[in-house]
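One protein chain omitted, others in place.
The chains carry the letters A and B, assigned in the order they are written, with residues numbered from 1 in each.
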Amino acid sequence: MSIAPLLNKVFMVDLIKGLKVTFKYQHPKEVYTEQYPLERPAIAERYRGLPRLNVNPETGETLCIACNLCATACPEHLIVVQSERNPATKRKEMTSFTLDISRCMFCGLCAEACSTDCLELSQDYEFALYSRDGFIIDRARMERGSEPTVYTR
Amino acid sequence: MTDSTKSGFYQETAGPDQTFLDANELVLNMGPQHPSTHGVLRVILRLDGEKVLGTECVIGYLHRGVEKIAENRTYTMFNPYVDRMDYVAAVSNGLGYCLAVEKLLNIEAPPRAAYIRVVLTELNRMASHQLWLGTHALDIGAMTPLFYTFRDREEILKIYEKYCGARLTTHAFRIGGTLYETYDGFEQDVNNFVKFVTPKIGEYEELLTTNRIWVERTKGVGVLSGKDCIDFGVTGPVLRAGGVKWDLRKAQPYSMYDKFDFEIPTGENGDTFDRYIVRIAEMRQSLRIIDQAVNSIPAGPIMAKVPKVMKPAVGEVYVSIEAPKGELGYFVVSDGSTQPYRVRVRPPSFVNLQALDKMVRGALVADVVAVIGTLDIVLGEVDR
Partner (left out) sequence: MLDYVTSYLHSSLTPGQAGNWLWALVYILVIFAGVSGIVIVMNWGERKALAHMQVRLGPMRVGPHGLMQPIADAIKLLTKEDIMPSEADKPIFWLAPVWVVMIAFSVFIVVPFGPTHAVTDMNIGILFMLGVSSLGVLGIVMAGWASNSHFPLMGALRSSAQMVSYEIAMGLAVVSAIVMTGLGGIGPYGIGSGAGSGTLSMIGIVQAQAQQHVWFIFKFFPVGLVAFFIFAVAMIAETNRAPFDLPEAESELVAGFHTEYSGLRWSLFMLGEYAGMVAVSSIAITLWLGGWLRPFPSTHGPAINIPFLWEHPEQGVVDFAFSFAPALVMLALAFFSFFNAMRMPKHPLLKIQTIGLYAFGLVLAGVGLILLAPPVRDRIQDIFWFVFKIACFMYLYIWYRATWPRYRFDQLMKVGWKVLLPLGLGVLLVTGIIGLGPEIAAWLKGVV
């Protein structure tokens, strides 16, 4: 064994090198933790979160034309769209829209399939619930969209 | 214990004349709930003191029947499911599946899409190796690398989130290309990441590579020579650590990998230390590829002409790619309908896990943990 590795071994250079790294990272500036409810993560624009049904911002009417494309596209068959033909306008009108988000994998296939940009995956990621019942969300909830949790004491 | 008795484990190894209460042997159930079997793997160990006399893996705790699900989904619909197999390297899984179906449909992703795919899959290789390094180090008792690697992996996940909207199970690619155009500042982000992470890899090495405890724990542990690897069908870094220069990215280039300049790092002894060195070197090579790819993404469409309803002609294809863990193959059979007749996945983790028994026989309990770590298995992929 040549002299340099031997000295390295005796003076434990290898172990001290590691100690140096951990020591350096103690600086408070290096802390990477986000304190979640206080600091919220910046959500990307394309984030695929809770599905949302868009409404026409002026009239408040839904954009959905009840074409059922989203329901066919969903690999998990989570979407149920019910519609009724309006006798006055001769158009199909959506009467109810439910989505089981407990099994949704936020793949975005439904939003891709939607012909009117009505169904969209929003940036909402806070939809934990205390029971399973709430996971089947209806039209009203989906139109309201994001409801970030407010933490109080 | 019923399943293990049924499988002939006791009969084969303990002999019929030995009673159940053999004082010389200790049967230890590691898992399915154990801190370092990387998920729900159950390993039944027969021990003599600390020495391992034999092992048996019991898998299937995470079986979800992904291959069967495929038979009831259209080709497009099945795409998000493949992310759930090797969830650590979801993008690679997606790439493999998309390539397979593209071959079945006889189309090819446009160059721009291919370049984006390369950038994302190589980022994914980084992420997967980082996660492997952190958990492997944790298995061997070094807690801190885990947090450093997770911190650095987070940057990759942020790029994914910005690119396609999901962090882990990305569903980033579509059959025929990619759905998402690069966002503004994508190149910038990736270049920044490369600059940011290069010194960090040096830091991981400072913590581990020369550390005498790390070297002692890994050198000569779980040796699997190149020949053994080939016999077992083991692929990926484990094979390369055995000295076999085999990388599908070079051997049968896909997705324009032949355009990039990179090396295949190999080891010599095929022990745990070599596998560590190979993976660290692979991270550096990945950075090289990312650097080349992201700065030369060509302009053009990102989606090939794909029929809205996919009905591939009757036939079958097998396409395999070099996933972070080894050869990931998709065998897709079409019966001409919109749904695949059969999808069979060749998961690298499942095949690599076979070698566990050979690697740990005669070693100590602590080595079992180290070897499970070094095989880099993901139970989602083993069980599917």
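Keep this in mind: contacts are C-beta pairs under 8 Å (C-beta built on N, C-alpha and C of every residue); 3 or more make two chains touch, one makes a residue touch a chain.
It should be emphasised that the depicted structure is a prediction, and the values quoted were computed from it without experimental measurement.
Enquirer: Which candidate, B:R42, B:R217, B:R240 or B:R384, sits in contact with the chain we can't see?
Expert: B:R217
Enquirer: Quick one: which of B:E50, B:D231, B:E263 or B:D335 touches the chain that's been left out?
Expert: Touching the chain that is not displayed is residue B:E50.
Enquirer: Among A:T22, A:N56, A:Q82 or A:S96, exactly one should touch the missing chain; which is it?
Expert: Considering all chains, including the one not shown, the answer is A:T22.
Enquirer: Could I get the residues of subunit B that touch the absent chain, sorted low to high?
Expert: On the side of subunit B, residues 26-29, 34-36, 49-50, 137-144, 146-148, 151, 207-208, 211, 213-214, 216-217, 364-369 touch the unshown chain.
Enquirer: Kindly note down the residues of subunit A that lie in touch with the hidden chain.
Expert: These residues of subunit A touch the chain that is not shown: 15, 18-19, 21-23, 25-28, 30-33, 35, 38, 151, 153.
Definition applied: only the chains that are shown with their structure count from here on.
Enquirer: Between subunit A and subunit B, what distance separates the C-alpha centroids? Give it in angstrom.
Expert: Taking the mean C-alpha position of each chain, the two centres sit 25 Å apart.
Enquirer: Report the residues of subunit A in contact with subunit B in the complex, numbered from low to high.
Expert: By the definition above, subunit A touches subunit B via 9, 12-15, 17-18, 20-22, 25, 32, 43-48, 73-75, 105-109, 112, 121.
Enquirer: Which positions of subunit B touch subunit A when the two form their complex?
Expert: Against subunit A, subunit B makes touches at 73, 76-81, 84, 144, 147-148, 151, 154, 158, 161-166, 169, 171, 179-180, 183, 203, 206-208, 210-213.
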